[in-house]
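Below is one structure, written out as structure tokens; the observations come after it.
A single protein chain has been omitted from the complex, and every remaining protein chain is retained in its original position.
Chain naming follows the written order as A and B, and within any one chain the residues start at number 1.
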Amino acid sequence: MTTAEATTSRKLTYVAAIADGLRCALREDPLVFVAGEDIAGYGGVFGHTRGLLAEFGPTRVLDTPISEAGIIGLGVGAAATGCRPVIDIMFMDFMGECGDEILNQMAKMRYMFGGKARLPMTVTTMAGAGMNLAAQHSQSLEAWFCHIPGLKVVMPATPYDAKGLLLAAVRDDNPVVVVFNKRSLGMQGDVPEAAYAVELGRANIVRAGTNFTVVATGRMVHEALAAAMALAQDGLDLEVVDPRTLQPLDIETIVASVRKTHRALVVHEAVRFGGFGAEVAAQIQELAFDHLDAPVGRVGAPFAPVPFSPALEKLYVPNADRIAAEVRRVVGLQV
Amino acid sequence: MTGGPVGIVANPASGKDIRRLVARASVFDNQEKAAIVARAFVGAIAAGATSFRYLPDRYGIVAQAIPDAGVDADVAPVDSPDTDSALDTIRAAAQFRDLGCAVVLTLGGDGTNRAVARGWRDAPLVAISTGTNNVFPRMIEGTVAGAAAGLVASGAIALAEVARPAKLVTVTVDGERDDLALVDAVLVDERFLGARAIWDASRLRVAVLTRAEPASVGVSAIGGLLRPLGERDPGGLALDFGSGGVLVDAPIAPGLYQTVPVRRVRPLAEGEPVVVEGPGVLALDGERERVLKQGQRAILSVVPDGPRVVDVRQTLHVAACRGLFRAAPEGRDGD
Partner (left out) sequence: MDVDRNVLLDLHRRMVRIRVFEEEAGKLMEAARVPGALHLYVGEEAVAAGVMANLTDDDQITSTHRGHGHLVAKGGDFKRMYAELFGRATGYNKGKGGSMHVCDMEIGMLGANGIVGAGPPIAIGAAFSDRYRGTSNVAVTFFGDGASNEGGVHEAANIAALWKLPGLFVCEYNGYGEFTPPARHQAIRDVADRAAGYGMPGVVVDGMDVIAVYEATREAVARARRGDGPTLLECKTYRFYDHVGIRGMGVSYRTDDEVLQWRKRDPVALLEAHLADAQILSSDDARAVHDEVRAEALAAVAFAESSPFPEPHELLEDVYDTSLPAPDEAPR
């Protein structure tokens, strides 16, 4: 579990925690700068950079042109020459615009150069459906990035993790993609005032349980917790594990949980096919096959783009009911 | 009345040299040149031209202007050695002469017109400026320039009525081919042609000018600000640079003033030789063109028998006086 060095803590929203994390990063290292579309003067379309321009000025908090390839390149070049940039890509769906800069430059520079390059760079972005923003502003594409050697990927589920994982990402000397969830922005939680890092590559057991493991990422952590409440009435005691860092993955914590509970379900908001959950399920079966009493289940979005209509989007995005239903199916209970 | 084809040279290289960097010149893009040629075609045809010969360039400035102008006249390219250098223009000008062209329309700078004169020393010219530092060609709308060329080409107006021979500087170099300049021949303290342009007045040694125009930029302006000499005044002007004389603030390139020490200014009679000696580089019409080795001499003289330059305003004035653009009477037709 993580503990902050902080002494004082207060309730902050998820979005305010992001801003707080950026503020700490900017304060603690003059080589940190934050650049992105509408993040300075406007304070971010999600409000996650509000106040930074006033405190740190336009040389460190920069509005950029709408040029995702250009600004990821900006980060790569600046990181390779001694800065510690944070580059914001407004919606994760826009990652396609900077595919090369992430896939072929940022991720590979260190390895291709035989370890001669250091890329202390953070890319922040906002994922997630459920806000009627349709197919190009709602996706969760984290599996893409987990598949690319050289990148680290984190998905904070809470205000505490939003700040702590962000600071850990900024302090890390590797490129880290921080995937925030836009439907979590208003969520309240305890956030220490001081700067603290949530260690990368360390999963969080959000709810301890005895007879079923749910591995959930991002906002699905909260849906899993809600499912756990509902299933408790059925005598199911769910352990909910939030990997927090998807790459590198803390598989030991997950496997240790499965060895205890003997059943597992992996949940994410992204499309199920070829998703991050497939990797987790495969590793569980490789590492804990003899401990499993049932095949590892998976919950994710169906294989379709994110629909616009609230009527359809409600069907699309995984929720506590679907998680609970899938848990029941895995354990052989009537659904 | 006798006419002939309109010869066309559009220099794709003009308006792009280092003066955009060392001074405040602007790029003159080739698309605009093509648009000017298209307008010139329209003007020339409206004025009665029916036949055109042109230098094909690698960008295809004229070629793409033909369909753009809707030209169904007799338009054909001349042979080009396709060296992508001034040689192409020199060869084209000689062919225009041999083909009996009535007038040559040029788009370019002093250098472009100089190349035409090297191929056809007294070529009849309508010169549109697209370069920098231009003293010889004028900034003029392509439609109107084309109309003037068309009036001469159709034979509606005789060349002798509207054109006068320009002066030029003959350049005789020891042991090498002769050369010429239309505006200025300058010995500069350099060893190489390099980036061609001249932008450092401290390296000027001797200049011979056919015209010294205070309302121009370049070496001509230096003379012009000390002792103006018009394009129609007889003789030329020689400047010896260096201390012991006067200082003059002159625009030696667009947007670039320098204080130039001029030791002596002297008028030159027609044909009066000025002998310069290497080492150094001869800049002709603003570009470093010929390297003079140690002890190698060049003789510079101003002579009056250069290209016959069509006065566009006068040509159109004559056309107006003669009613050459009046449409055929058909009902009500003005006065």
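Note that in this section contacts are C-beta pairs under 8 Å (C-beta built on N, C-alpha and C of every residue); 3 or more make two chains touch, one makes a residue touch a chain.
Just so it is clear, the model here is predicted, and its values are computed rather than measured.
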Filtering A:Val45, A:Ala117, A:Ala278 or A:Ala294 for touch with the omitted chain leaves A:Ala117
Can you work out which residue in A:Ala80, A:Ala143 or A:Leu238 touches the chain that's missing from view? A:Ala80
Across the whole complex, the chain not displayed is touched by subunit B residues 12-13, 16-18, 20-22, 26-27, 29-31, 58-59, 83, 188-196, 198-200, 203, 291, 293
Which parts of subunit A are in contact with the chain that was left out? 31, 33, 59, 64-65, 67, 69-83, 85, 100-101, 104-105, 109-118, 149-150, 152, 173-174, 201, 247-249, 251-252, 283, 286-287
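One rule holds for everything that comes next: only the chains that are shown with their structure count from here on.
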Starting from the mean Cα coordinates of subunit A and subunit B, work out the distance between those two points in Å. 66
